[in-house]
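As structure tokens, the structure follows; a few thoughts come after it.
Missing here: one protein chain of the complex. Every other protein chain is in place.
Per-chain numbering from 1; labels A and B assigned in written order.
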Amino acid sequence: MNAFIGFIMGPMVWISAMIFIFGLLIKFIFIIKEVREKEQYLLSYMTVRHSLRSICAWLIPFYPRSTRLRPVYYGVSYLFHILLFVLPVFLFSHIVLMDQSLNLSWPALHDGAADILTLAVILALVFFSLRRRLEPDVRFLTSVKDHLLILMVLLPFVTGFLAYHQVFLYEWMVIAHVLSGEFLLIIIPFSRFSHMITAPLTRAYTGSEFGHVRHAKDW
Amino acid sequence: MNENDAEIIEEATDEAVEKGLERLTSERISEVINQVLHKETGARFKAYVDTCMRCGLCSDACSYFLSNDRDPRFSPAAKVKQTIWEMLDKKGKVSKDFLRRAVHIAHLECNVCRRCSMYCPFGIDMAYMMLLVRRICHKLEITPQYIQDTVNSHSVTMNQMWVKEDEWIDTLQWQEEDGREEFEDLRIPLDKQGADIMYSVIAPEPKFQAGLIYQAAVIMHAAGMNWTMPSRPGWDNSNMAMFTGDNEISGRIARTFFETAAKLNVKRIVMGECGHAFRSTYDVGNRQLAWTMAPIEVVHAIEFYHELLTAGRITIKEKFSKKVTLHDPCNVSRGRGLHDMARKIVAMTCSDFVEMTPNREHNLCCGAGGGVINCGPPYKKERMRNNRAKAEQLAATGAEVLIAPCHNCHSGLEDIIHHYNLNMEVKFLGDVLFETMEKKIYRPGE
Partner (left out) sequence: MKQWVFFMVFILIMGISGLVFSREDQERLDPSAFETPRRPGAVFSHDGHNEKAGLSDNCALCHHVYENKQLVEGESSEDKTCSDCHGLKSGPENGIPLVRAFHARCRECHFDSGKGPVLCGQCHMKE
């Protein structure tokens, strides 16, 4: 058992992290390569200034009109995305493991705060799932896949939460937590989660077309 | 809504679509769809499809969605779902009923106004995808009849309305003659080599709005411009092929247009108040000819009037006193950012101006553009239903006069005003300028 745990908490972490990072990187390179081969002209409309202008405008909470029209969804979604990165990276338990294997450490979140924030992420995901069932236009767009995507993010947070509180089946909970977290990392480059890198690209292109060619705002 | 709404059966209303569908075989359908979706697109298309998280933020952008009590089928992403996603899922093996619905969605439930790409957090260009669907329909030869006829006209005559060459020249000379009764030296110079400006219009102007050419000539004359109009095909700057996905004819139109200007050796092209023609020459046609930007500077009427007024070439005699509001056409506001310039012209010519909300880049589409009105009378009732949100937006202004610097918007808004009994008069910016300006007789050297 220890050997199995040693594998999933050791090499497997690095393997999934590599798949995550290089998967996205390769995806990025392929996109640029394909644009250069088939749609070279797109690049001639892209400017750094207008790309950043658009991306930044969309990072300011409630600045784009669209986000003000659905403030609850947008607010929850905004916090959710921040927490999705902040929580795992600044979680004490994760930092201790990092310190153990790489002698690297950084300040950690307070455990109680992390606990509440984890609940917030879980609630946000439940909210997304309910919204997919209740809001008619979103429901129309939703397929089973979308619920699966929510489930994939939900799993590591729920299992992590339960494991922290050592409520039941502790060992299995940790193993489920580690495996679901690694699965999530691995699946990112191969699923719509890759909007991590494609969204800034599409935003940058639209921002450039609007800003550079059409002299208009796109938010 | 109930669960079955996704499978609504489209009525067979359009003869061209029906005859086209009859001719199709399932092999042909999947061959064309896969060819367009995989060979004619690239990473951008894939990114648009892969990036959409089905969040629904685009819904509120669409006037069709807003006009139909937030019916989910009219959300921009839903239109992509009912067309592109399904075509990709089924690898092009779709039924004729599916195609009938796809033609309808792409041609009549989307104005390709691009408002949704401003509401999508990722900036996904859904208008581009609707144009891809139209491209597929074009290659399958199931484009709606009326708009296809305009493309046929383009193909034969290089103008949108079957205007013959002699009719064109005749109309210009007739307007010149009328003008000279009031302004003795007024000219509409044809084919004047090396003029500063080539003035260009869309075919509906000589066909049934010749007065607009008269107005333009008066403005040019009063401002003392060195201008010309071409007598040969290439004078029409409209481009309906751009909206049917007939990229080949669209490219021919743009080439003829720019070559005409190049042969006249003009410094720049000024165009009348038309939005889609501006999109075609400023944004799309140049790309089809492999020019990053238009090879000869293209100036929309809004920019031109603004220039004449600020340079003092035109002076205002008496401001327009009725309460006016301004409609920002998608192709010159979202498409060129001319909304603030238009407001400045209104401020210089009108004394009572009220904004409609939302405005500028966020203005609601007139519901006619993007080729929708060009699909013709069979669809007018439906179009009026789909324009309810626009009607409400107009009514809320309480203005007497609605200024719309775009031909498509102009026609669409007229329809809306009649249908919804709004007591409004639609005017071009040029109409207002013509009414308020000092109509002096230009003498060289003054």
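Basically, contacts are C-beta pairs under 8 Å (C-beta built on N, C-alpha and C of every residue); 3 or more make two chains touch, one makes a residue touch a chain.
Just so we're clear, the structure is a prediction, and the values are computed from it rather than from any experiment.
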item: Among the chains presented, those that the missing one touches; value: A
item: Touching the absent chain when the full complex is considered, from A:Phe62, A:Phe85 or A:Tyr170; value: A:Tyr170
item: Of A:Phe92, A:Phe127 or A:Phe183, the residue in touch with the unshown chain; value: A:Phe92
item: Touch residues of subunit A, complete complex, unshown partner; value: 2-3, 5-6, 9, 92-93, 96, 99-100, 103, 111, 163-171, 174
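The rule we apply is simple: only the chains that are shown with their structure count from here on.
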item: Geometric centre distance via CA averages, subunit B-subunit A, whole Å; value: 39
item: Residues of subunit B that touch subunit A when the two form their complex; value: 1, 6, 41-44, 46-48, 50-61, 65, 70, 72-73, 75, 77-78, 81, 117-125, 283, 287, 290, 292-293, 333-337, 358, 361-362
item: Contact set on subunit A toward subunit B in their complex; value: 30-32, 34-35, 37-39, 41-42, 44-45, 54, 58, 64-67, 69-70, 73-74, 77, 132, 135-143, 146, 192, 194-195, 198-199, 201-203, 205-207, 209-210, 213-219
